[in-house]
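A protein chain is absent from this complex, but the other protein chains hold their places.
Our next item is chain A:
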Amino acid sequence: MTDTTSRQAVRNGAAVSIAGLRKHYGEVRAVDGVNLVIAPGEVVALLGPNGAGKSTTVDMLLGLSKPDAGDITVFGQTPRQAVSAGSIGAMLQTGALLEDATVAETVGLFAALHHRPLPLAEALERAGIADLADRRSTKLSGGQKQRVRFALALVSDPDLMVLDEPTVAMDVETRRQFWRSMRHFTDSGRTVLFATHYLEEAQEFADRVVLMRSGRIVADGSVAEVRAMVSGRTLRAIVSGATEGTLANLAGVRAVELRGEQAVLTCDDSDLAVRALLHTFPQARDIEINAVGLEDAFLALTSEGAQS
């Protein structure tokens, strides 16, 4: 069945098609049955706690490691074929730079190894490192190194960009600059898959969010859809004289967190809960009701006890 799905995806011109992907390291099931189809032009954020299988999935997508089972195609080709054709650009988490080469030499080497590269000056310009061209990589800051890695990913002029924790060593301004150049990249209809720990980056930049936990995908959809998967809202209020027990017994309340007089109620039905709260504690004040944020959804969906 997965076979037909992936063939279908290729016929439909999917950028990435992953079907039944598995990878074990001894007893550890790093990737345990992942199915994912990404259409050209989509910007997809891959989220999940450490050890969720994001990097392992990315490695297999890039042809750096072999799946134990399952199929991966990138624009209808195997990962290695796609890399050889220059269709995939990737920024690895552990991608080192040559210590004894300059930025221009390093990026120029990648340009020389690819068949249809961007002009070197353009790649440096787009990554925002034109002024660092003659700098040795030992003389670069963490954020500057990340931008050099971005230039290495960019220089083959790829249709799919895969980024593993791209902004991890960047300060706020560099990060903003980085995403600006990424927007420039996606504006031309190209596909991006990025793994990140920063939920606000996913929220701001991704069309679609894929959440992984224990080697599986536990949620997949737009940011709004993923948020909606975790039903309910949060109700905050100052309530004097309440105990966790009495609050938990209110109608519509699923979970309670009480710090002094500050109560945070996670509600299945916040309308019911607020009525019940005011009925029992008429003096309750500063009431706030919010939809669950992506961060709450992330925690709810990826925590150990969560249902998949």
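Following the convention adopted for this analysis, a contact is a pair of C-beta atoms (placed from the backbone, for glycine too) under 8 Å apart; a residue touches a chain by one contact, two chains touch by 3 or more; residues count from 1.
The rule is simple: contacts and distances are computed from a predicted model.
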{"item": "UniProt protein name of the chain not shown, from \"Competence protein ComFA\", \"Sugar phosphate isomerase/epimerase\", \"LytR family transcriptional regulator\" or \"ABC transporter permease\"", "value": "\"ABC transporter permease\""}
{"item": "Listed residues A:46, A:74 or A:152, member touching the removed chain", "value": "A:152"}
{"item": "Listed residues A:19, A:45, A:62 or A:103, member touching the removed chain", "value": "A:62"}
{"item": "Contacting the left-out chain in the complete assembly, out of A:108, A:215 or A:252", "value": "A:108"}
{"item": "Residues in chain A touching the chain absent from view", "value": "59, 62-66, 83-86, 88-90, 92, 94-98, 100-101, 105, 108-110, 112-115, 152-153, 156"}
